[in-house]
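Some notes on the structure that comes next.
Shown here: the complex without one of its protein chains, the others still in place.
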Amino acid sequence: MSEIIFEKKDGIGWITLNRPEELNAMNDAMLAGLDEAFAAAEPDLEVKVVVVKGAGKDFSVGQDLSGVGTFEVLSEPGEHLTIKRRMETERRRNRRWEYIFNLAKPTIAQVHGYCLGTGCYLAMVCDITIASEDALFGDPLLRMGLLPHMPLWTWLIGIKKTKELLFTGRYMDAKEAEQFGLINKAVPRDELEEEVARLAKGISLLPGDGLAPAKDAINSVMEARGLGEAWRFTNNMQLVMQQRTMEASEFNFFKVRDKKGLKAALAERDALFKQFSEGA
Amino acid sequence: MKNQNVLLKIEGKVATITLNRPEKLNAINDAMLREFLAALDVVRRDRDSLVVIIKGAGRSFSAGQDLSGVGSDEVMPPDPRRKAYLYDMFATDMQNQRRWQSIFEFPKITVAQVHGYCLGAGLDLAMACRAIIAAEDAVLGDPSVRMGLASPNPLWTFRVGLKKAKELLLTGKYIDGKEAERIGLVMKAVPAAKLEEEMSSITEVFAKSAGIGGFDQLADFWSFNMAALDLAGLAAARRLAGNAYVLSAIQRPGRSITDRGEFNFYDVRDKKGLKAAIEERDAPFKEYFPPPQPKKR
Partner (left out) sequence: MPTGFGWEFKTQYQKCYWENGEYREREYRDALYEKVNDRIARITFNRPDKRNAFNDRQFEDFSAALHQANDDPEVRVVILRGAGTCFGAGHDLSSPEKEESPPVHPGINPTLVDYYGFERRRCTKFEDITDYPKITIAQVHGKCIGASQIVASCCDLIITAEDAQFGIRGFGSQHHGITDWPVWPMWSYKAYAGRAITEMSGKEAVALGFVNKAVPIDKLEQEVMKWAEALSQLPSEAVAVTKEWINGTLDITGVGATQKGHFLAHLALQYVHFRPDEVNLYKAKKDKGLKGFLEDRAKAATPDATK
């Protein structure tokens, strides 16, 4: 599976998102590789801590919106699926993030460049996120009439900033992301690898059977605060969104993509919100 | 009752509770915790006091749980080299959860005045107060994970958010007062020389904060805030964090393959003393998570 590369070294497991020409856009093949890598890392006694990063210039632009090989990634409008099938699909998609969140080992996201949509979700469910100053975070799904579906937004950055980000679809730079609690630290681009390597190495020196309950204590607090129910509720609201009627006047991303190509569709999508292209 | 480990003074609107084992950096043992709770009880029944300052005698607020192994059966888990009973561990943990809850819910305005070291259970105590004012060079952190322990304190994600909670608890690293203010762990950090003055000012503001409904209103809103937090999951969170702590504390050295040959705090303490054990515990992490140094005075 070349879309994901997994390497072990000195007690650290490195997972690399590897579709650099597509800015590491997530498609079915990449998600399958991600599942395999995490499933292998968790029981592996030689892995004390897992680091996720992106090949090339970015962490990940999120969902592959091409419509090809992306059934695990998002539901296209007009798909004829039963409610039961939709429920199962949503549960499986979102459970991936829940599973990574609850991995019994510490996880670190090493972020540079674009970190959007499900790419941002992956960074959010990792325990600690270190980003380069040039990183950009965001979730532009609502611009395409799709539901943003990561319940951690409000827990990390609060209600007001969550509504702002999800309604405008704008990007947040690393400095702002650190200020509002989305990430742990922003560092100069040329210091990113060293910062993460040091953090990972330091954690790898700790007892594995101490780290696991230490993490679980915190995750259990989040579960008690409602995160567990929030995952399920998110699945349900995905179904509701999939049932909505599209308006005649609204921008139809999928129609434009099918007629003029993905690049044009993205450009048109973002032109509507050009006031919010470089932050508010 | 002979109160040596904790001092209590009440003057008008302000009560002051001082942790008083300065030669041990105010390490919290069973006796100190019991005396502290007894002091809170006295303050609760006092009609005039509204603000409660909690501080440490000597060079530090508190270096945390007493790790010497003497007189600290209630605040520390049993020696992991001997096989413990889950029954005892859960009973002790639940007792401690109730104690910390009673501190957190205390119906008067508690303000922690933090200087020097504020670690482990010392930091838990400060976090259970309604406000923390710290010296900029105070040293705060929770090194539990370096001893293979989870933290039973459910307040972390509430105070500093999920990301910072994980960063601090999964590394066990220490930060200074200034950084603590930046991330919201303390309300305000000031130069150490200005700490008393700042406390005096903040205390006066809090004493005058009874506002439109007076002392009765404060009590009313606080009771509701406690309900709101429990509704937000704190009640269950407290129990789950406590259970994770017991799970971590029941682990015995050599039980897990990944831990074989790793540092055993208790062996080093018995052989070389507590100070050496703490130094050896922290030594491998100095390079990766350099601790801030409190200024010598």
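A and B label the chains in the order they appear, each numbered from 1.
Convention: a contact is a pair of C-beta atoms (placed from the backbone, for glycine too) under 8 Å apart; a residue touches a chain by one contact, two chains touch by 3 or more.
Note that this is a predicted model, so its numbers are computed, not measured.
When the full complex is taken into account, the listed residue touching the unshown chain is B:Ile132, out of B:Ile132, B:Val246 or B:Leu274. Shown as candidates are B:Leu37, B:Val70 or B:Ala227; the residue that touches the absent chain is B:Ala227. Chain A residues in contact with the hidden partner, per the touch definition given at the top, are 142-143, 145-149, 151, 153-155, 157-164, 166-168, 179-180, 225-226, 229-230, 233-234, 237, 240-241, 244-247, 250-251, 272-273, 275-276, 280.
In the full complex, chain B makes contact with the omitted chain through residues 130-132, 155, 158-161, 181, 183-189, 200-202, 204-206, 208-218, 220-225, 227-229, 231-233.
Everything that follows uses one rule, which is that only the chains that are shown with their structure count from here on.
If you average the CA atoms of chain A and of chain B, the two centres end up 35 Å from each other. Taken together, the chain A residues at the contact with chain B in this complex read 45, 48, 106, 127-129, 152, 155-156, 181-184, 198-199, 201-203, 205-211, 213-218, 220-226. Per the touch definition, chain B reaches chain A in the complex via residues 144-152, 154, 156-157, 161-167, 169-172, 232-237, 239-241, 243-245, 247-248, 251, 255-259, 262, 284-285, 287-289.
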